[in-house]
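One structure is given here, and the rest of the page talks about it.
For this depiction, one protein chain was excluded, whereas all remaining protein chains were kept in their positions.
So, subunit A:
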Amino acid sequence: MARATTTRRKIITTVAAWSIGLLIFFPILWTILTSFKTEAQAINDPPLFFFFDWTLENYAVVQERSDYMRFLWNSVILAGGSTLLGILVAIPAAWSMAFVPSKRTKDILLWMLSTKMLPAVGVLYPISLLFVQFNLLDTHIGLIVVLMLINLPIIVWMLYTYFKEIPGEILEAARMDGATLKEEILYILTPMAIPGIASTVLLNFILAWNEAFWTLNLTAAKAAPLTAFIASYSSPEGLFFAKLSAASTMAIAPILILGWFSQKQLVRGLTFGAVK
């Protein structure tokens, strides 16, 4: 009996998991499918699933009309730059919170997280003014700093949790062995936290890659990433769903591939310390 119940339960959970997975993935799948349709087929009623004339026409048009590579490059610079900068700031911050906490450490962590609860548009005006004042509009450096700041609470939180798993005695041993603070972080803490740091980097790279509010508001042409590339297909010429889908597919493809290849690392990082 017990065996039958487990088998049935296994089937139910498997079906449920696949259904939820498909449900979540469906918008992406639909976007990809639509990108291979003609504009007429894209708005066909009833919707067409697999039986339509597959065409690469949309990709050709999108490629012809806009410089995909430039947007891609900007996305890489912004996501990569902001993540790198964020990690450099967050490692020392998380070190101090994990290993030399004060009475206020918990409050600071919560306060940092609370900034994520503020709607971004609430600070659009002051930040725009700052950007104008310091000539940062449509520049890489300005965007890198803003993206780094909005993701910093998450980076610090994640690293803080990973660092908490590292026994303090090992760092004390390094101190006794003559390591300075910098050497202790560089030679002992960072290598030991590599799985955690890697998953933090990946997650933040993905978050920064997909960030659309600030990248759309603070860039025009020079520093515009792929979010702006998609947006440029959204409205001015009416509803061209197939072309918009092609642009979207091109924009998400790199990050999707990166995520696919690094999923093992991501999962390992997210469960770091659970089993040791």
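The criterion applied here is as follows: a contact is a pair of C-beta atoms (placed from the backbone, for glycine too) under 8 Å apart; a residue touches a chain by one contact, two chains touch by 3 or more; residues count from 1.
Simple rule for what comes next: contacts and distances are computed from a predicted model.
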Name of the absent chain as recorded in UniProt (options "Anti-sigma regulatory factor", "Cation:proton antiporter", "Membrane protein" or "ABC transporter ATP-binding protein"): "ABC transporter ATP-binding protein"
Candidate in contact with the missing chain, chosen from A:M192, A:L207, A:A231 or A:L256: A:M192
Candidates A:A173, A:A220, A:A253 or A:V267 - the one touching the absent chain: A:A173
Positions on subunit A contacted by the hidden chain, ascending: 167, 169-170, 172-180, 183, 187-188, 191-192, 194
